[in-house]
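All protein chains of the complex are present and in place, except for one that has been dropped.
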Amino acid sequence: MQNEWLYIGLFLVVGIIVPVVPLAFAALISPKKPNPIKQATYECGIETVGDSWVQFKAQYYVFALVFLVFDVETVFLFPWALSLKQLPLFVVLEGILFIGILVAGLVYTWRKGMLEWV
Amino acid sequence: MTLAGFLNDPINFVAQWLTGLLTGWGFSNGLITVILYFIGILVLVVFAMLLDIGLVWVERKVVARFQDRLGPNRIGPFGLIQPIADIIKLVIKEDITPAGADKVVFNIAPVLAAMSVISLWAILPLSSKIFGVDLNVAVLYLVAAGALGTLSIIMGGWASNNKYALLGAFRMVANMVSYEIPMVVTLLIPVILADTMSVQGITQAQSGMWFAILSPLAFVIFFISAIAELGRSPFDLVEAESELTAGFNVEYSGMKFGWFYASELLHAFTFGGFMAVLFFGGYGGFFGLEKLSAFHWLTNPFIQAAVFIAKAMFGYWAIMWVKYSMPRIRIDHMLAFNWKFLVPLSLVVLVNTAILNKLLAGLPAWGYTLGMFLSNVIIGVVTIEILRAYGRKQRKSEQTLAQAMRN
Amino acid sequence: MTADKIIFLLIGVLILVSALMVVTTRKLIHAALWLVAALFGVAVLYAILQAGFLAVVQVVVYIGAIAILFIFAVMLTRRDMRDQGPQTRSNWWIAALLGLLILAGLVFLIINQPDVERTAAVIPAGVDTLRNLGTALVSPDAYVLPFEVASVLLLAALVGAVYIAGFGKKS
Partner (left out) sequence: MSIPLSWYLILAAALFCIGLYGVLSRKNAIAILLGVELMLNAVNVNLVAFWRYLDPAQMAGQVFAVIVFAVAAAEVAVGLALVISVYRRRKTVVADEVDLMKW
């Protein structure tokens, strides 16, 4: 168990080193001649209007919200799925009740019209 | 003797040889473990990177054939050296960082994108003997690596100081997180069927019957949501050229752009591999054929690895097939399709699998398979009927509306 | 000093430095990204503690969902402030003092507990903690009630948040 995670940790370290090496190499040998026009924000040649960090549709937040709730649901469902084989049938029903309660939330969001992109 | 040992269990063979060598040099046990792991990882990652270079060629050649072109054919035979030339070009290109960009975050994003894909190879079971690590939470690890990829996109989009980049990142993240739900729910189905989360266990559970046959709907949902997770067409809103120029990586140039591109390709291939593992028996899944003495060679790790790569390539090709034949979907349609169709359907399939897996457990293998398959067919037919009835209702109401307007 | 102690100290420093950056950095988006670093460090701690499931879930839920939600919220509430000017209250030093006092108190309590220097026993080979967790969550004589209540809590959170964030859209 311990060694598995040591392996994963080393893998992540190698996973960082491997992309960094060509980047560092490129930074060493590539030409560097910056000028203001080159560094301007690219908008297909048209002059930039206004600030880039503009505010966004609140709709994005609603989808992230529904996602968050269902994401946490899956955290409970994975242990449930692993216990199915040894435990009797009503355990399956517990899981279905769990899913059903959350589907009620999805139905509510749907009926409120929050899943429409306006 | 030694050659047979190597062919039957290459990693253990090399590891034992190296352990003997290093012990002879007087290293401690812990250090030897770390060195062995490090060498193994380096070999695996270098293999993945070489494959990635090959994938650039495959992708360009296949898209050319889909679009009735020849594709790269100048450098080397069949243009095989083309990706190498591309890499050299990317490395020696000037790397432009836009003024006003958030430099640190801007530089971290491509590294994180590459890391999130490379880290998937830690659990990819190339064969029963050649694999990184057999994690007991491997299925969730797959989702976790995807989470890091999502983060890299939002970092890149935000740090670029560009409206298009930020908008592309937002769309991409909304897309990825939405489709993560049906993907995770369908990931639960192999877990229920195999009663384990380890990819080796899931592969071995399919030696008799592929999960794609036990639950074809789950595979279809997983396939669709995997394409969306990858941000490939028809879900490629992130790089909707006509609206966003290039999406979240519009300000990236040189090797940083190269990493985004390379990790997208490798990601697609890796997902082809996981499709093979989760639904098509991975390196095995010969329906019991390998138990016959005439086909015993199928259990050789190198043959298994070849089978796995072939299956993964096929999955990758299927993803490309969809990519180059479908037009882009509008974002409202895409999100509605996910939340109003895929998520409910995937939950129904999950509940169905959980109940039937329990009820049919006593049946013989053919009865179990037939019951599982038929239940999926029934769900599919009912879904299509509901959609048709809904479509008919919609058409009727539109017709009456048009009628009323005309009067 | 053994290897796992060194790894623990490195990760501990990473967590604490990231946490300090979360509460002190001026740009909110950087604070959210530092939070990701701190949460990742905590995931590594879970892995060291042999709670692999929690380590992965920490990444999936916290980095994949909660951090994304924070970043979305930061982007949605930008136009004013621009993250300029002081981001802390004028009486931040009281908060710092309070934090240090509580920390001192907690550390005093911890090191005076009996048996607090104990080390972990090796988990026996036959114990599958992951499967045990699943069984514990759903068996009626264990934690099935919290399991179901959690789904009700999530339902309430979803309905409440969607209602609050209703943004005036009526269907």
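Order of writing sets the chain letters: A, B and C. Residues in each chain are counted from 1.
Keep this in mind: a contact is a pair of C-beta atoms (placed from the backbone, for glycine too) under 8 Å apart; a residue touches a chain by one contact, two chains touch by 3 or more.
If you're wondering where the values come from, they're calculated on a predicted model, not measured in any experiment.
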Neighbouring displayed chains - absent chain, whole complex: A, C
For subunit C, the residues touching the chain missing from this view: 2, 4-5, 8, 12, 15-16, 19-20, 22-23, 28, 31-32, 35, 38-39, 42, 45-46, 48-51, 53-54, 57, 61-62, 65-66, 69-70, 73-74, 76-77, 79-81, 86-89, 92, 94-96, 98-100, 102-103, 106-107, 110-111, 113, 116-123, 127, 129, 132-133, 135-137, 142-143, 146, 150, 153-154, 156-158, 160-162, 164-165, 167
Those residues of subunit A which, in the complete complex, touch the missing chain: 2, 58, 61, 65, 68-69, 71-72, 75-76, 79
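Note that only the chains that are shown with their structure count from here on.
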Intercentroid distance (Cα basis), subunit B paired with subunit A, Å: 15
Chain centre separation in whole Å, for subunit C relative to subunit B (CA means): 29
Subunit B, residues touching no fewer than two other chains: 135, 140-141, 158, 166, 170, 173, 177, 180, 197
Set of subunit C residues in contact with two or more other chains: 52-53, 57, 60, 64-65, 68, 72, 75, 130
Subunit A residues within the subunit B interface of the complex: 3-4, 6-8, 10-12, 14-16, 18-20, 22-23, 25-27, 29-34, 36, 38-44, 52-54, 56, 60, 63-64, 66-67, 70-71, 74, 77-78, 81-82, 84-85, 89, 92, 95-96, 99, 103, 106, 110, 115-117
Residues of subunit B touching subunit C in the complex: 30, 105, 135-137, 140-141, 143-144, 146-148, 150-151, 154-155, 158, 166, 170, 173, 177, 180, 197
Touching residues (chain side subunit C, partner subunit B) in the complex: 3, 29-30, 33, 36, 52-53, 56-57, 59-60, 63-65, 67-68, 71-72, 75, 128, 130
